[in-house]
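Taking it in order: structure first as C-alpha coordinates, then the write-up.
All protein chains of the complex are present and in place, except for one that has been dropped.
This part shows subunit A:
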(Lines give C-alpha, C1' and ligand atoms only; values in the text may rest on other atoms or scores of the structure.)
Protein backbone atom coordinates (compact mmCIF):
# COMPACT_ATOMS: atom_id res chain seq x y z
CA UNK A 1 0.00 0.00 0.00
CA UNK A 2 2.72 2.40 1.01
CA UNK A 3 4.80 1.60 -2.03
CA UNK A 4 1.82 2.37 -4.11
CA UNK A 5 1.57 5.78 -2.58
CA UNK A 6 5.28 6.26 -3.09
CA UNK A 7 4.94 5.61 -6.78
CA UNK A 8 2.20 8.14 -7.02
CA UNK A 9 4.37 10.66 -5.26
CA UNK A 10 7.23 10.40 -7.69
CA UNK A 11 4.80 10.51 -10.52
CA UNK A 12 3.24 13.58 -9.04
CA UNK A 13 6.63 15.14 -8.53
CA UNK A 14 7.71 14.47 -12.07
CA UNK A 15 4.46 15.92 -13.19
CA UNK A 16 4.92 19.12 -11.24
CA UNK A 17 8.50 19.32 -12.48
CA UNK A 18 7.25 19.24 -16.03
CA UNK A 19 4.63 21.80 -15.19
CA UNK A 20 7.23 24.07 -13.65
CA UNK A 21 9.47 23.79 -16.67
CA UNK A 22 6.53 24.59 -18.87
CA UNK A 23 5.78 27.72 -16.86
CA UNK A 24 9.42 28.79 -16.93
CA UNK A 25 9.60 28.28 -20.66
CA UNK A 26 6.41 30.25 -21.17
CA UNK A 27 7.82 33.06 -19.11
CA UNK A 28 11.08 33.02 -21.01
CA UNK A 29 9.42 33.10 -24.39
CA UNK A 30 6.90 35.71 -23.29
CA UNK A 31 9.76 37.77 -21.85
CA UNK A 32 11.76 37.55 -25.06
CA UNK A 33 8.69 38.55 -27.04
CA UNK A 34 7.86 41.53 -24.83
CA UNK A 35 11.42 42.75 -24.53
CA UNK A 36 12.79 42.13 -28.02
CA UNK A 37 9.82 41.33 -30.25
CA UNK A 38 11.12 37.90 -31.21
CA UNK A 39 8.16 35.60 -31.10
CA UNK A 40 9.28 32.08 -30.27
CA UNK A 41 6.06 31.28 -28.45
CA UNK A 42 4.83 29.03 -31.19
CA UNK A 43 8.09 27.28 -31.88
CA UNK A 44 8.18 23.57 -31.28
CA UNK A 45 8.65 23.20 -27.55
CA UNK A 46 10.75 20.06 -27.68
CA UNK A 47 13.25 21.73 -29.97
CA UNK A 48 13.35 24.95 -27.99
CA UNK A 49 13.78 22.99 -24.80
CA UNK A 50 16.87 21.30 -26.17
CA UNK A 51 18.28 24.62 -27.36
CA UNK A 52 17.59 26.24 -24.01
CA UNK A 53 19.21 23.42 -22.10
CA UNK A 54 22.14 23.51 -24.49
CA UNK A 55 22.66 27.18 -23.71
CA UNK A 56 22.12 26.60 -19.97
CA UNK A 57 24.72 23.86 -20.06
CA UNK A 58 27.24 26.04 -21.85
CA UNK A 59 26.80 28.95 -19.49
CA UNK A 60 26.28 26.80 -16.41
CA UNK A 61 22.89 28.23 -15.60
CA UNK A 62 20.81 26.28 -13.05
CA UNK A 63 17.32 27.21 -14.19
CA UNK A 64 15.47 28.64 -17.13
CA UNK A 65 14.52 31.56 -14.93
CA UNK A 66 18.15 32.52 -14.50
CA UNK A 67 18.44 32.42 -18.24
CA UNK A 68 15.42 34.71 -18.46
CA UNK A 69 17.09 37.03 -16.01
CA UNK A 70 20.19 37.21 -18.17
CA UNK A 71 18.19 37.65 -21.32
CA UNK A 72 16.21 40.54 -19.91
CA UNK A 73 19.12 42.36 -18.34
CA UNK A 74 21.83 41.77 -20.91
CA UNK A 75 20.64 42.75 -24.38
CA UNK A 76 23.83 41.32 -25.89
CA UNK A 77 22.99 37.98 -24.43
CA UNK A 78 19.79 38.02 -26.46
CA UNK A 79 21.81 37.85 -29.65
CA UNK A 80 23.27 34.60 -28.43
CA UNK A 81 19.84 33.25 -27.70
CA UNK A 82 18.55 34.26 -31.12
CA UNK A 83 21.54 32.54 -32.62
CA UNK A 84 20.86 29.47 -30.54
CA UNK A 85 17.22 29.40 -31.51
CA UNK A 86 17.79 29.86 -35.19
CA UNK A 87 19.11 26.65 -36.57
CA UNK A 88 21.59 27.50 -39.26
CA UNK A 89 21.97 24.08 -40.77
CA UNK A 90 22.09 24.62 -44.47
CA UNK A 91 24.38 23.90 -47.32
CA UNK A 92 24.66 24.75 -50.95
CA UNK A 93 22.50 22.58 -53.17
CA UNK A 94 21.23 20.82 -50.09
CA UNK A 95 19.30 17.72 -51.19
CA UNK A 96 20.78 17.77 -54.70
CA UNK A 97 17.83 15.82 -56.05
CA UNK A 98 15.59 18.73 -55.11
CA UNK A 99 17.66 21.17 -57.14
CA UNK A 100 17.86 18.66 -59.96
CA UNK A 101 14.07 18.36 -59.95
CA UNK A 102 13.69 22.11 -59.71
CA UNK A 103 15.96 22.57 -62.69
CA UNK A 104 14.23 19.94 -64.79
CA UNK A 105 10.60 20.40 -63.81
CA UNK A 106 10.01 23.84 -62.36
CA UNK A 107 12.39 25.95 -64.44
CA UNK A 108 10.53 25.23 -67.72
CA UNK A 109 7.47 26.90 -66.19
CA UNK A 110 9.47 29.86 -64.94
CA UNK A 111 10.92 30.48 -68.40
CA UNK A 112 7.55 31.81 -69.53
CA UNK A 113 7.42 34.61 -66.98
CA UNK A 114 8.70 38.04 -67.97
CA UNK A 115 9.90 38.55 -64.43
CA UNK A 116 10.42 35.97 -61.69
CA UNK A 117 10.24 36.56 -57.98
CA UNK A 118 11.53 33.91 -55.63
CA UNK A 119 11.39 34.00 -51.88
CA UNK A 120 13.68 31.99 -49.66
CA UNK A 121 11.92 32.14 -46.32
CA UNK A 122 14.29 31.32 -43.48
CA UNK A 123 17.42 31.54 -45.61
CA UNK A 124 19.88 31.26 -42.70
CA UNK A 125 23.39 31.91 -43.99
CA UNK A 126 22.16 32.02 -47.55
CA UNK A 127 23.71 28.92 -49.07
CA UNK A 128 20.43 27.92 -50.60
CA UNK A 129 19.66 31.26 -52.21
CA UNK A 130 23.15 31.42 -53.72
CA UNK A 131 22.62 27.91 -55.03
CA UNK A 132 19.35 28.99 -56.57
CA UNK A 133 21.02 32.03 -58.13
CA UNK A 134 23.70 29.82 -59.67
CA UNK A 135 21.08 27.42 -60.98
CA UNK A 136 19.08 30.28 -62.49
CA UNK A 137 22.21 31.79 -64.00
CA UNK A 138 22.98 28.52 -65.69
CA UNK A 139 19.43 28.36 -66.98
CA UNK A 140 19.71 31.94 -68.24
CA UNK A 141 17.00 33.20 -65.90
CA UNK A 142 19.00 35.06 -63.29
CA UNK A 143 18.80 38.42 -65.06
CA UNK A 144 15.02 38.50 -64.89
CA UNK A 145 14.80 37.03 -61.43
CA UNK A 146 14.56 38.79 -58.12
CA UNK A 147 15.54 36.58 -55.24
CA UNK A 148 14.40 37.57 -51.78
CA UNK A 149 16.19 35.91 -48.91
CA UNK A 150 14.81 36.52 -45.47
CA UNK A 151 15.54 35.33 -41.98
CA UNK A 152 14.47 36.53 -38.59
CA UNK A 153 18.07 36.70 -37.43
CA UNK A 154 19.64 40.00 -38.47
CA UNK A 155 23.13 38.78 -37.71
CA UNK A 156 22.72 35.77 -39.92
CA UNK A 157 21.37 37.96 -42.72
CA UNK A 158 24.50 40.06 -42.55
CA UNK A 159 26.59 36.93 -42.87
CA UNK A 160 24.50 35.79 -45.78
CA UNK A 161 24.91 39.12 -47.55
CA UNK A 162 28.64 38.59 -47.78
CA UNK A 163 28.35 35.53 -49.97
CA UNK A 164 31.34 34.12 -48.20
CA UNK A 165 31.45 30.47 -47.23
CA UNK A 166 34.15 28.60 -45.36
CA UNK A 167 36.54 26.66 -47.56
CA UNK A 168 36.17 23.70 -45.33
CA UNK A 169 32.65 23.12 -46.53
CA UNK A 170 33.28 23.79 -50.19
CA UNK A 171 34.10 20.22 -51.15
CA UNK A 172 30.72 18.97 -50.10
CA UNK A 173 29.10 21.97 -51.78
CA UNK A 174 30.96 21.04 -54.95
CA UNK A 175 29.71 17.48 -54.69
CA UNK A 176 26.18 18.69 -54.17
CA UNK A 177 26.50 21.05 -57.11
CA UNK A 178 27.61 18.22 -59.34
CA UNK A 179 24.87 15.91 -58.09
CA UNK A 180 22.28 18.59 -58.60
CA UNK A 181 23.11 18.61 -62.29
CA UNK A 182 25.34 21.69 -62.32
CA UNK A 183 25.99 22.66 -65.90
CA UNK A 184 29.25 24.57 -65.58
CA UNK A 185 32.25 24.59 -63.29
CA UNK A 186 31.43 25.32 -59.71
CA UNK A 187 34.86 26.88 -59.31
CA UNK A 188 33.99 29.51 -61.89
CA UNK A 189 31.57 31.13 -59.45
CA UNK A 190 33.96 31.94 -56.64
CA UNK A 191 37.37 33.21 -55.74
CA UNK A 192 39.08 32.23 -52.54
CA UNK A 193 41.05 33.65 -49.71
CA UNK A 194 42.70 31.67 -46.95
CA UNK A 195 39.52 30.55 -45.30
CA UNK A 196 36.61 31.47 -47.48
CA UNK A 197 35.24 31.09 -50.90
CA UNK A 198 33.77 34.37 -52.10
CA UNK A 199 30.97 34.20 -54.58
CA UNK A 200 31.11 36.56 -57.51
CA UNK A 201 29.10 39.76 -57.34
CA UNK A 202 27.30 38.71 -60.50
CA UNK A 203 25.69 35.91 -58.48
CA UNK A 204 24.77 38.22 -55.63
CA UNK A 205 23.44 41.03 -57.75
CA UNK A 206 19.82 39.94 -57.90
CA UNK A 207 19.48 38.77 -54.34
CA UNK A 208 17.82 41.00 -51.79
CA UNK A 209 18.56 40.08 -48.21
CA UNK A 210 16.20 41.28 -45.54
CA UNK A 211 15.14 40.57 -42.03
CA UNK A 212 11.68 39.05 -41.92
CA UNK A 213 10.05 37.10 -39.15
CA UNK A 214 7.67 34.39 -40.27
CA UNK A 215 6.07 34.34 -36.84
CA UNK A 216 5.07 37.99 -36.82
CA UNK A 217 5.57 39.70 -40.17
CA UNK A 218 3.25 39.83 -43.10
CA UNK A 219 3.51 39.16 -46.79
CA UNK A 220 5.65 41.68 -48.66
CA UNK A 221 5.26 40.71 -52.30
CA UNK A 222 3.77 38.17 -54.64
CA UNK A 223 6.13 35.37 -55.57
CA UNK A 224 6.31 32.75 -58.24
CA UNK A 225 8.30 30.42 -56.05
CA UNK A 226 8.53 30.21 -52.30
CA UNK A 227 11.16 27.99 -50.75
CA UNK A 228 10.90 27.26 -47.08
CA UNK A 229 12.81 24.12 -46.49
CA UNK A 230 13.30 22.64 -43.07
CA UNK A 231 12.06 25.73 -41.32
CA UNK A 232 8.53 24.66 -40.41
CA UNK A 233 9.84 21.68 -38.48
CA UNK A 234 10.72 24.05 -35.67
CA UNK A 235 7.23 25.47 -35.47
CA UNK A 236 4.20 24.12 -33.69
CA UNK A 237 0.97 23.55 -35.58
CA UNK A 238 -0.44 27.02 -34.84
CA UNK A 239 2.59 28.76 -36.25
CA UNK A 240 2.86 26.30 -39.10
CA UNK A 241 -0.67 27.12 -40.09
CA UNK A 242 0.04 30.85 -39.84
CA UNK A 243 3.09 30.50 -42.04
CA UNK A 244 1.18 28.39 -44.53
CA UNK A 245 -1.50 31.09 -44.70
CA UNK A 246 1.23 33.63 -45.28
CA UNK A 247 2.74 31.57 -48.07
CA UNK A 248 -0.60 31.01 -49.67
CA UNK A 249 -1.28 34.75 -49.64
CA UNK A 250 2.17 35.47 -51.04
CA UNK A 251 2.09 32.96 -53.86
CA UNK A 252 1.10 34.03 -57.34
CA UNK A 253 -1.55 31.87 -59.02
CA UNK A 254 0.13 28.67 -60.17
CA UNK A 255 3.11 29.52 -57.99
CA UNK A 256 5.35 26.86 -56.51
CA UNK A 257 5.90 26.09 -52.88
CA UNK A 258 8.91 23.99 -51.92
CA UNK A 259 9.12 22.44 -48.47
CA UNK A 260 11.70 20.33 -46.70
CA UNK A 261 11.73 16.61 -47.21
CA UNK A 262 10.06 15.94 -43.85
CA UNK A 263 7.47 18.64 -44.18
CA UNK A 264 4.05 18.63 -45.70
CA UNK A 265 1.09 20.87 -46.30
CA UNK A 266 -1.36 21.30 -43.49
CA UNK A 267 -4.79 19.90 -44.20
CA UNK A 268 -6.39 23.33 -44.44
CA UNK A 269 -4.31 24.08 -47.52
CA UNK A 270 -4.14 20.66 -49.09
CA UNK A 271 -6.99 21.35 -51.45
CA UNK A 272 -5.46 24.59 -52.65
CA UNK A 273 -2.31 23.00 -53.96
CA UNK A 274 -1.62 20.23 -56.39
CA UNK A 275 1.16 17.79 -55.67
CA UNK A 276 3.63 18.91 -58.25
CA UNK A 277 6.37 16.60 -57.12
CA UNK A 278 5.51 14.88 -53.85
CA UNK A 279 8.91 13.24 -53.44
CA UNK A 280 10.72 16.55 -53.46
CA UNK A 281 7.82 18.25 -51.67
CA UNK A 282 7.12 20.71 -54.42
CA UNK A 283 3.53 21.91 -54.47
CA UNK A 284 1.79 24.14 -56.91
CA UNK A 285 -0.94 26.55 -56.05
CA UNK A 286 -4.14 25.76 -57.87
CA UNK A 287 -5.35 28.68 -59.87
CA UNK A 288 -8.68 29.88 -58.59
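By our rule, contacts are C-beta pairs under 8 Å (C-beta built on N, C-alpha and C of every residue); 3 or more make two chains touch, one makes a residue touch a chain; residues count from 1.
Heads up, the rule we're going with is that contacts and distances are computed from a predicted model.
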| item | value |
| --- | --- |
| Protein name (UniProt record) of the chain left out of view, among "Cytochrome c oxidase assembly protein CtaG", "Putative D,D-dipeptide transport system permease protein DdpC", "Circadian input-output histidine kinase CikA" or "Energy-coupling factor transporter ATP-binding protein EcfA2" | "Circadian input-output histidine kinase CikA" |
| Options A:93, A:209 or A:234, residue touching the unrepresented chain | A:234 |
| Given A:25, A:67 or A:197, the one touching the chain that is not displayed | A:197 |
| Residue ranges of subunit A at the interface with the undisplayed chain | 44, 46-47, 50-51, 54, 87-89, 166-172, 174, 178, 183, 185-188, 190-194, 197, 230, 232-234, 260-264 |
